[in-house]
Structures are given as C-alpha cells and as structure tokens.
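Shown here is a partial selection of chains from the complex, left in place.
When the chains are written out, they are named A and B in that same order, and each has its own residue count from 1.
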Amino acid sequence: MEQNELAKTVQEMESRLAKLEKNSSQLTMVLFSGDFDKVFAAFIIATGALAMGKKVSMFVTFWGLDAIKKPVMKTAGRQLLEKMVLWMRPKGPNKLGTSKMNFGGIGPRLFRYMMGKKNIEPLPSLMEMAREMGIKIIACQMSMDVMGIKKEDLLDGIEFGGVATFLSDSFASNTTLFV
Amino acid sequence: MEQNELAKTVQEMESRLAKLEKNSSQLTMVLFSGDFDKVFAAFIIATGALAMGKKVSMFVTFWGLDAIKKPVMKTAGRQLLEKMVLWMRPKGPNKLGTSKMNFGGIGPRLFRYMMGKKNIEPLPSLMEMAREMGIKIIACQMSMDVMGIKKEDLLDGIEFGGVATFLSDSFASNTTLFV
C-alpha cells in the first residue's frame, strides 16, 4: 500500500472502530413483564445506566404496558373482549402485582412499605426520574393493537414503534436485556 | 514501524475489525419459556431480525421445548416419570398456555382470537415463517434427555446441541436474549 492509501484506510477504520465503541454507550431493554419486581429491576438498571452517561432505550410490550398506563382509562369505543382484558389488567406502576408472594395484592403493598422504610425511591418516582434523565420508552404498537390500548391510555411523552425499532437499537448496544 | 510492516498491521487489523462488525449481523436467543406470550414474542423478534437480514440462532431448552413439539407424541419406551411429565406438558404452539391470564386454557384462545381479529400471524405460521427465512433452531440435548424427549418428538429440520453451541453463537452476536 502507498503511504496515502494507507492513511486513508486507517482513517476509515478509525470511524468504524469509533462506531463499534459507541455500542458500549447504549443499553437496550425489552420490558415484557408487568410484574412490580421486574419492572422495578428494569428501571433500577435504566436509571443506573443513565447516571453512568449511557443512552437507554426501553421497548415496552405485552404485560409491560401495564406499567406505563395512566391510572384512569376510559374504555369507551372498544370491543367487548378488549374492555374485559383492559378491565382486568392493572393500570400504572402503583397497581402492579409481584411475580412471587403477590397474595392477592398484599405482597406489592408489603414490598412498597419495606422499600419505603429503607428510603428506596418508589417505582413511580423511579420511572419519572428515568424520564427526566432522558430514557427513550417505546410502546409496542402491535401489543397495543391486540389488547385495544390507545396512545392516550399510556403515559405522555413516550414513543410508539415496532420490533424493528427495538432491533436497530439493540444492534447498536453492547447490552440488551429481555425483562 | 516500516511502511511495509505498517501496511501488514493495518490489513490484519481490518480483518479483526470486520469480525467484530459481523457481530451486529447476528442475534442469539435462549428460549427457556414455553408460555404462549413469550414464545410469540421470541418469534416476532426472530422474524423481525431475519427480515432485516440478520442471522438468528435460537437455543430451545426446558419449557421452551413444548413449543417445538409435534402435536402427537408416542410415549412408548419411556420411563414412567418421563411419561407422566410428557403427558402433562403441552405439545406444540397451539397448546401453550399464557404466562398471565391463562384461566385454565381460555386465555390463550382468547388471545389467539383477539390476534386473529387484528390480522396478526398465528404462532404456528410465524414459526413456519421463521424457519423458511432460515432461523437456526437448536434443541438442548440435556433438557431433552432429562424429560425423556426424543428427536422424533420435535419438529423436523431442527438441530441438536448443548450449551457450548449456544455460547459460541452468543459470543458472535451483539444481541443475546434469555426469554
């Protein structure tokens, strides 16, 4: 290789290298679960990464959508089955059950109480904190469609997308978690 | 460094760089769960990645094996406990329960109905599509051995392997999910 050609190759490689290195500045998650404990873990990881200066992208799908619902939901204009499913699912972070020891809803209260005693941020504030720190939340349009969830039922300021959105973030991230 | 030596180093580095870049063309999954909703999510992610031109490797283990069983299984020649476990587990994508709201099997029917109304591909076609698009499915031999599942009980055309197969795919993938 000529000196000039070599210099050009090196410069090109440097930008390819920088692109790969950028992957360790991003974290991607699928929030599939709507269990209080798992959603809590997801947001602890998210805020931790944000505090370390990483970009965080969270793709929320299936039961995970329960966590980003507004507490009040008008179900007018939905099909009967959609209404039934929406009615049975918890609405927002304060209504989620735990994956273990739920005991008909006593478990989550107990855990919230125990966490409060240790001065741990409650889930809604943790989620708010993540949003202030710049987390990108993408609600899965297909899941919303299946369960009859509308954009106005979910938190303001989130994005909407499909699996391709998640995948392109994930392929640009060193760490991808399915929670 | 001499000009020649430098050129050689650069060339060598370029192939190392290309190898690392290749990682973003591969996605690896462990399908541990056999819940309808999680299996569905796994195959939505898989077909999405395949459509983007990525290679997808899915290592199916434990309950995930339920999803790739043939609908009819002859349990002759198994030990009593194996027979019992096989008899109790669902066989194939149409028999899987959901992780939430299963209601003794009504839940999955309800979801299949709601998904059909939105023109979403049913799970068996989604799985078939993934296979036509070239997904690599590897059934975990150890799990098969423990539960007394034989090769002929599972879908045709899948591969069989151990954790090392999964790990070598995973270390060559930017994204690895445990579902």
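In the analysis below, contacts are C-beta pairs under 8 Å (C-beta built on N, C-alpha and C of every residue); 3 or more make two chains touch, one makes a residue touch a chain.
It should be emphasised that the depicted structure is a prediction, and the values quoted were computed from it without experimental measurement.
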Overall number of sequence copies in the complex as this file defines it, 2 displayed: 3
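Operating definition for what follows: only the chains that are shown with their structure count from here on.
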Chain A and chain B, separation of their C-alpha mean positions in angstrom: 23
Partner chain A, residues of chain B touching it in the complex: 3, 6-7, 10, 13-14, 17, 20-21, 24, 27, 37-38, 41, 44-45, 48-49, 51-52, 54, 99-101, 110-111, 113-115, 117-118, 120, 174-179
Contact set on chain A toward chain B in their complex: 1, 3, 6, 9-10, 13, 16-17, 20, 23, 28, 30, 32, 34, 61-63, 79, 81-82, 85, 88, 142, 145-147, 162-164, 166-168, 170-174, 176-178
